[in-house]
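All protein chains but one are shown at their positions in the complex.
Chain naming follows the written order as A, B and C, and within any one chain the residues start at number 1.
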Amino acid sequence: MNKPVTNVASASADLSRTPAASNNVTDNTITPAGGKSMRDFWQWMFSPERRGAMLVAPALIMLFLMNIFPLMWSFGLSFFHYKASSIRPPRFAGFYYYEKVLTDPVVWERLQTTAQIVALSVLLQMVIGFAMALMFEKKFPFRRELLMLVLTPMMLSFVAVGVFFKLFYEPTFGILSQGYAYFFGEPLTLLATKWGAIWAIVIADAWMWSPFVMLLVLAGLVSVPDYLYEAAAVDRASWWRRFKTVTFPYVRGLLLLALLFRTIETFKIFDVVYIITAGGPGTSTETIAVYVYKVAFQFFKTSQSSALSYILLFVVIVLTNLYLYFVNRRNEEI
Amino acid sequence: MKHKLNILGALTAGIFATGLAVTATEVSAKDIVINMAGPDWGPTRFLQEKFNKTYKAKSGNNVKLVFDFIPWPNFYDRVAASLTSGEKKYQMVVSDSQWIGTFIEGGHFLKLNKYIDADPTLQAIMKDTHPAFVEAYATYPHKSKNYYGFPQFPDTKMTWFRKDLFCHAGEKAAFKAKFGGTLPCTYAEWKDTDWKTWASIGEFFRRNKGDKLGDGVAADDFYGIAYQAGKGLDFSSMQINAFIWQHGGSIWDEANEPKAQAVGVVNNAASVKGFQHYLDLLKWSPPVAKTGQMDIFVIQELIMQGKVAAIINWAGLAPPALDPKNSKHAKQIDFALTPGLRGKDGKISRWDNIGGQPFVLTTWNSDEVTMEALEIVKWWMSPEVQLDFAKNGGESGLMSVMARSDYNSIRPWNRAHVELLDWQKDVWHVPEFFEMLTQQQEEFDKAITGQKTAKQALDAIAKFQQDLLTEAGRIQ
Amino acid sequence: MFGKRKERGLREAGWGQTLFAGAIGLIYFFPVLWIIMTAFKTRTDALATPPKFIFTPTLDNFVSVFWRVSQQGNEAISTGFGLYFFNSVFVAASGVLLALIIGTLAAYGFSRYPLKGNDTYLFVILTTRMLPPIIVIIPIFLMFRLTGMSGSYYGVILLYAAFNLPFSIWMMKSFFDELSGDVEDAARLDGSSERGVFFRICLPQLKAGLAATAVFALILTWNEFLFALLLTGSDTRTVPVAMARTIGGELGVDWGLLAAIITLFLIPVFGVTYLLQNHLLRGVTFGTIKK
Partner (left out) sequence: MSTIETSNLTKRFGDLTAVDGVDLDVAAGEVLCLLGPSGCGKTTTLRMIAGLENATDGDVHIAGRRVNDLSPAERDIAMVFQFYALYPSLTVAENLAFPLHAEKMTKAEIDARVAVVAGKLALGDVLHRLPNHLAEGEKQRVAVARSIVRDPNCFLFDEPLSRLDVELRMAMRGQIKEILSELSKATVIVTHDQLEALTMADRIAVMRDGRIEQIATPHDIFAHPKNVFVAGFIGTPQMNLLEGQLLRQNGQASFALAGQEVSLELHDAHDRLHAGESYTVGIRPRGLEPLSEAAPGSLAATVDLVEPMGAETLLHLQADDQDIRVVVDRHRVVREGERLHLGLAADKLHLFGQNGGRIEL
């Protein structure tokens, strides 16, 4: 936006034509050309027109090496018959694997399962996160300390959460099951049915990540200007109206942001599922990420898993665009 | 090999390595490092510790064995990633028996026939290794004469039971009164125990909280029997295969490739009967059985914490059960043969699925490294080391060691282990094993959690395997 | 533009709110509390039925974190946890720091000197975080082997930096966007160099943003498992990988030991978050939300 205008490049080009500069060239027979072109190159590179490019270059290079190159590699593989475990060289396959994946009912089933888990978990995260943010919005003694208690779950590893929640659900030893048995007389076998197992996963995941949503919402809440609340109070707005017209608009964008990040992350949910249910009972809680893991790493159907991943990427990109569309609309409104 | 942070990075490391190689050739005793991938648990830690303390290479080289201890839950992931990516990091690998086909066909595991043929010591070791181990741990194609590995930790399943309950006079009498048979206590009584008695045990020891149990009362709901019924890894196939084989059913037999079929074999009447038998017995197990999560660790926990009277589990998991730090009944747990199916002749069939891990060599090493690795194999398979291993929680693979008069008394489960070896078979070793295993576990789980009948599950398994193996060219 | 969304003073609620939030907070915190309690329990207590809330605490589990008994005899052998702990701190801190440095520079570039197709770049950067990581593992492995980075610190550090980069760029860019360009212009007029503008004018205003970005990146990196499992060697292994040792072996899950490791491993990230808590709250309005 605010580009400073300097034209060092042209100024220095003038300079190099001065006698002093040409002297320099004749003085030394070996390095001057290199030295000069080096310096020119340097000046070219760091000229203001290229400042933006220079600033982002390290990041782009790093992302290219560490993310984009491997992605392109696997993208390429998705068009070949290839098994990572096999010594046979890849053979061209065209869109074979895309067709295969898109027509595979198993993939659609796994996507459906994933969607169910994502929908429930993200919804729960939004609700819990929002409720807790409202709770912490006001100032009260020990607010800092209590807030830390609530933030802790997201600092735990997936392994820790998975393993301990599985223990909580365990019918004999699990504290949840024992609590249930105390009231209902029989142990809780939550993981025995599809929906029980889905809820088991959703509870663990939502517990872990609601604090994330809470932080974002809280940031929105504390930025609502006081005068709006005062105005709402003067206008004798009901709690709900105040929430809808004053609070929510300030939080909506952040809520959408949380929604996007959590949807993308939950879409990839793997460890918690793998540890708590291993996809069971049967395959009823097997998410798409678990499925990709199996296909890629246990079955070594490298091409198929690559093709599948790219379809997933497409789905996520669509979701993201949708999200960005909403965010942009919001920014225009304000 | 220490990985230190090096500012100049890979380049310096490369030059440094070249420099080392040059200096190394100048002295006679070479530094040779054998990196070995292994799961992080007792049997491999023992190998490392024992090696560090006692191993001296005969060649005079300075041989170091460096274990990469990888947590069990992620062991396969780590090894598979390393091998298939061409990382070439490991010179030796502790493998699971099922994997070897995958990595042999991938060109990662070294065929040992030519080394065995050239070395009488190795020949003697192969001869002395129990045939069940050779078959399961060394051969590919399965049961062929191509050898690839040696037993690192051979494992079998056996019955773990609570002496204080099974040998309790009052309980014994009550059992007799109710079921007419003997509540097994001694080794001989357990040897005569079939699945019918096992079911009676399950029914007999089903006590509610507060009921009388042994000398006291049950502090919690108490159950009679449990065996593995878990969705993860192979935590149900290993037990279900036993039932299928004992009932005369079969799994797809890769030794008869390409004639062997899956449909009509995997789902034949005997197999279905065997699977149904397995399912029927689950009703006497703790409630976790209903969730399809009753894996080998859960049943271990159940007996250690006093929630169940008897289980069937691997010997490899037995040491903690005798450790009072982990087990509430460390003093009361004993081991016996697994129950089996009594035939018309009155004999008990005990076919079961073998466990444990072989270790193998990789293909990308210099001859020198390979020879040193084989020296380590010979050292490990030597009777003294094997005996010491058995004394420290392991099991020997050598028949000569197992035949020693004191072997059975080294650990309380050894007698059963040795006797059961003749009943061991293994699942498939073909590279498709993971797909077959995974799909089978899913279908078994559906039957365990009541979504399918035994027949439906086995039909689905047979069809899947038939299609998969036909596509792979293994069934014609 | 200015002061439009100034943080207002929080409204006061008294001890009543403390009680209410305390009750809810404790319920929410209960699983963590249970884990921490388990760290001080014997195995039998940990699995007791009915569950034990009052028990005789033991420090055995914490001893086991650092020492184990050898397979032969009864010598105490180091478990290497100290090294793993150091590795975790070192790798996470370096990765986050690197991502923060590179990400902040890039964010400054994207914010102040937009390129052609600026938004496209930003979007592509975001999408690199969207795939299940399992899919890029084989090529990354291969790359690491070619460059000799496998098992080294810098390999993982670079990977974690790249892993945190999209997030850092997005977050920092939104902070730069909220800064007034006038201040930078003023500095330019006052004779400041471009470097001076960035370091003396922009960065000091972004302390909160940097802190928030660092905390989020740290939380995401601290517990990273898959890449750590596959790309570290036995000397560079991090705690989450070493932690997995306690959930399968000859003993299923070693509840007390696992809980003890979780508890110890929670301390640094908890501490950092607590110290940066105020910044976190101010700086959390990141990403695509402007003003």
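The rule is short, and it goes like this: a contact is a pair of C-beta atoms (placed from the backbone, for glycine too) under 8 Å apart; a residue touches a chain by one contact, two chains touch by 3 or more.
In this text, all values refer to a predicted model and were calculated from it rather than measured experimentally.
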item: Candidate in contact with the missing chain, chosen from C:T120, C:S180 or C:N278; value: C:S180
item: Contact partner of the left-out chain, one of C:K52, C:R145 or C:R188; value: C:R188
item: Contact with the hidden chain (one of C:I201, C:L218, C:A242 or C:V269); value: C:I201
item: Touch residues of subunit C, complete complex, unshown partner; value: 1-2, 180, 182-183, 185-193, 200-201, 204-205
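Note that in this section only the chains that are shown with their structure count from here on.
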item: Chain-level touch network, classified as line, ring, star, complete or other; value: complete
item: For subunit A paired with subunit C, centre-to-centre distance based on mean C-alpha positions, whole Å; value: 14
item: Between subunit B and subunit C, centroid-to-centroid distance (C-alpha), Å; value: 38
item: Cα-centroid distance, subunit A relative to subunit B, in whole angstrom; value: 39
item: Residues within subunit B bordering two or more other chains; value: 77, 81, 84-85, 220, 298, 301, 305
item: Of all residues in subunit C, the ones touching two or more other chains; value: 47, 49, 137-138, 243-244, 247, 253
item: List of subunit B residues in touch with subunit A within their complex; value: 76-77, 80-81, 83-85, 102-103, 105-107, 220-221, 230-232, 286-288, 290-293, 298, 301-302, 305, 307, 431, 434-435, 438, 442-443, 445-446, 448-452
item: Subunit B - residues contacting subunit C, complex; value: 2-3, 5-6, 9-10, 13-14, 39-42, 45-46, 49-50, 53, 66-74, 77-78, 81-82, 84-89, 219-220, 296-298, 300-301, 305, 316-317, 319-320, 325-326, 328, 388, 392-393
item: Residue numbers on subunit A that touch subunit B, as the complex places them; value: 84-87, 166, 170-173, 186-187, 189-193, 277-283, 294, 297-300
